[in-house]
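The structure under discussion is supplied below as structure tokens; questions concerning it will follow.
A single protein chain has been omitted; all remaining protein chains appear in their positions.
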Amino acid sequence: MKNFALIGAAGYIAPRHVEAIKHTGNNLSAILDPYDGVGYIDKYFPNSSYFKEAERFDRHLFRHRGEFDYVSICSPNYLHDAHMRLSLRNGCDVICEKPLVLKLEHLNSLRSLENETGNRVNTILQLRYHDSIIALREKFKNTNKVHNVVLDYITPRGTWYNYSWKGDHDKSGGIASNIGVHFFDMLSWVFGEVESFDVENGDLYSRGTIKLKNAEVKYNLSIDANDLPWDEWKPYRCITVDGDELEFSEGFTELHNKSYEQILLGNGYGLSDIEPTIKLIEDIRNG
Amino acid sequence: MKNFALIGAAGYIAPRHVEAIKHTGNNLSAILDPYDGVGYIDKYFPNSSYFKEAERFDRHLFRHRGEFDYVSICSPNYLHDAHMRLSLRNGCDVICEKPLVLKLEHLNSLRSLENETGNRVNTILQLRYHDSIIALREKFKNTNKVHNVVLDYITPRGTWYNYSWKGDHDKSGGIASNIGVHFFDMLSWVFGEVESFDVENGDLYSRGTIKLKNAEVKYNLSIDANDLPWDEWKPYRCITVDGDELEFSEGFTELHNKSYEQILLGNGYGLSDIEPTIKLIEDIRNG
Amino acid sequence: MKNFALIGAAGYIAPRHVEAIKHTGNNLSAILDPYDGVGYIDKYFPNSSYFKEAERFDRHLFRHRGEFDYVSICSPNYLHDAHMRLSLRNGCDVICEKPLVLKLEHLNSLRSLENETGNRVNTILQLRYHDSIIALREKFKNTNKVHNVVLDYITPRGTWYNYSWKGDHDKSGGIASNIGVHFFDMLSWVFGEVESFDVENGDLYSRGTIKLKNAEVKYNLSIDANDLPWDEWKPYRCITVDGDELEFSEGFTELHNKSYEQILLGNGYGLSDIEPTIKLIEDIRNG
Partner (left out) sequence: MKNFALIGAAGYIAPRHVEAIKHTGNNLSAILDPYDGVGYIDKYFPNSSYFKEAERFDRHLFRHRGEFDYVSICSPNYLHDAHMRLSLRNGCDVICEKPLVLKLEHLNSLRSLENETGNRVNTILQLRYHDSIIALREKFKNTNKVHNVVLDYITPRGTWYNYSWKGDHDKSGGIASNIGVHFFDMLSWVFGEVESFDVENGDLYSRGTIKLKNAEVKYNLSIDANDLPWDEWKPYRCITVDGDELEFSEGFTELHNKSYEQILLGNGYGLSDIEPTIKLIEDIRNG
């Protein structure tokens, strides 16, 4: 049984990690979040030590060096790299949410710390475990054509989003970095590396074209409810490849569990796997 | 349709209020919380204005005076009275979580502000809408005996609780004020006013006897899992009256909706209704 | 002897207010600041109650209604209006730092609260008490020409400024609102009302021309050390009127004391006095 700590325990995505730790039969013995609304933890690991401050959490990891195997990281994007350093330095492997970092330079500096510490960074790329995406990759693995891909992803967010850290460009990286990262990674996993792009970014959207080795992708990401094709407040996702629509509305719930299973088997995605996508979101951000 | 604002929107109990506002067919148009994890609001009222700071929220209410009917308050206990003042001064009625305030003096000062503003404070006393409790009250309404009541309420909390605002005596008032308030109010609603008490308080428990007009209550409240009668991490609730056990494990989910329905009909519980209980929790806290 | 409370007690300008309260023979009995580095208060009023949270401070003012005469306000600019409302509602007159508010609309809403409460807002316009400026106003009081005024004010700030609330446009209003407000008010006090302007704003500067009734003002405000005429890190101030330089390097230290003396005599500057300047900084901000 592996022993985990969790950074960002009060956040939206943290319960998926807690469930995955439980699902894989492991233990969560310390959590960190400046916000103390973490009562849900009682259903899973009520005896977890709780810390409000990174400093005291660091003391705990340091005093218990050798007792923690993994630190899972769900903090705001711009803090990921610092929290990974804290974890690696305390002798822990890392499982970090996406986007792993916001700049290629940050990724490179993590690589040097991996080497120094002998510990390893794993990144959550849950769409690579989605059945539809796996099937898609399989289907096109030997293609040598350039396919036409159209991606529409309209996932509306309320007013609060713009005033949260997610709406702060310096903290989240903006729409393309915070939401687009999933699709950019998934598409280049299927259709090969990025050759060029031409995009337009706004506070509520990112759209444009990305030329991959085997696909010309036209995408439209938006969090603006006005862009929805219906009146309901529910996300609209549509991917077509050469005009054929991909079934892509189900199958999201178990992906963190699958990610954890593979990571624990030593098959996690690491710094090199995510590097091209980090480069892409940084380039897209810079225009 | 009434227009609501909500203070403490990220907290544990806030979604019950949001649901009750929806359930009663009303609108929530502004929310306040220093913590920005309020994405659940999108399922209900995605167009709500979001504020991280009470100052900016106050500006919004002031600029829109006459447009807000109610402010619902779910902030940490020690902030309730300040948030009620903010609401009353902006011309709004109030619906506030329990314990309404931590000291009788705070309650009295709200009364003067109710008079000045013409607006009204409603307190959530949801157990008074629970069928079992209503039946109990009915059963004993004409009694003139002193009944024996035994209340055990073991509701375990993880380590985090002690390091959250709930574990900070100055902010929550401690176990008797934060958790016991429900039962003290409910029992005196059924069995009459407090005549005397003899209690012992700890960080994880409050226990003792309370002499009501028509009952001698022996109670044991605890958040310590070691006090549970079973190994599972689930709450143990048991109330007996003259040795007969009260059915009291179901029926909690709709109580905020029922509370809102009555408040909106003008039947809410106000400052006078909760005054004896506030006096009791203050007295118990002082020993 | 008047009794004061102070909001923003840890900030840069707060000690001037504390000194002015002492200088005028009055008492400071409560201070508020989320940051607890307020030890300097011990030299003046060691018995002041200290509050970290506006909510608890509000409770204190409310419980002691009638005991506080004035609230002095030195919080970040965007909080001024909320803190003035809090003060007026608790029956206190206000002495508020500049810029009083960031928008004309906020000023208007304060006017309605002045009327409701019978309490009054005073704004600190300390340059109107500077001997050189008084002399200047006297000199030109009967002019009916349009004079040429050139104002250079280079007051360098370190890197920290851009990452503090002062560098956050939404909180400070930017250079023209946060620093320029002094000069805009002073010049229109001397040369009459604003007729038109043509300005350019950057993160580190605001420059352009303002046409007043009796002056054509060419101004250059900057916090960029590269704009200094010398190598030293010290501010450069230069005002010329029709080519004559105004002596303006001394005489700043006592201006808060003088402001307080006049306010306490009932001669303070109020909402109407500052209204044109607030309109100007808002217009300049909007370009």
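Order as written gives the chain letters A, B and C; numbering starts at 1 within each chain.
To be clear about the criterion, a residue touches a chain if its C-beta (ideal position, glycine included) is under 8 Å from a C-beta of that chain, and two chains touch if they have at least 3 such contacts.
It should be emphasised that the depicted structure is a prediction, and the values quoted were computed from it without experimental measurement.
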Which displayed chains the hidden chain touches across the whole complex: A, C
Option from A:Glu55, A:Asp131, A:Glu195 or A:Asp242 whose C-beta touches the chain left out: A:Glu55
Sole residue of A:Ala82, A:Leu104 or A:Ile134 that reaches the chain not shown, by the stated touch rule: A:Ala82
On chain C, residues whose C-beta touches the chain left out of the figure: 10-12, 31, 35-39, 41-43, 45-52, 156-161, 163-166, 225, 233
Positions on chain A contacted by the hidden chain, ascending: 53-56, 58-59, 62-63, 78-79, 81-83, 85-86, 89, 105-106, 109, 113
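FYI, only the chains that are shown with their structure count from here on.
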Classification of the chain B:chain C interface as same or different, half of numbers criterion: same
Superposing rotation of chain A relative to chain B, computed on C-alpha atoms, to nearest 5°: 180
Cα-centroid distance, chain A relative to chain C, in whole angstrom: 46
Separation of mean Cα positions, chain B and chain A [Å, integer]: 38
Inter-chain centre distance, chain B versus chain C - centres from mean C-alpha coordinates, in Å: 43
Per-residue overlap in chain B, given as positions that touch at least 2 other chains: none
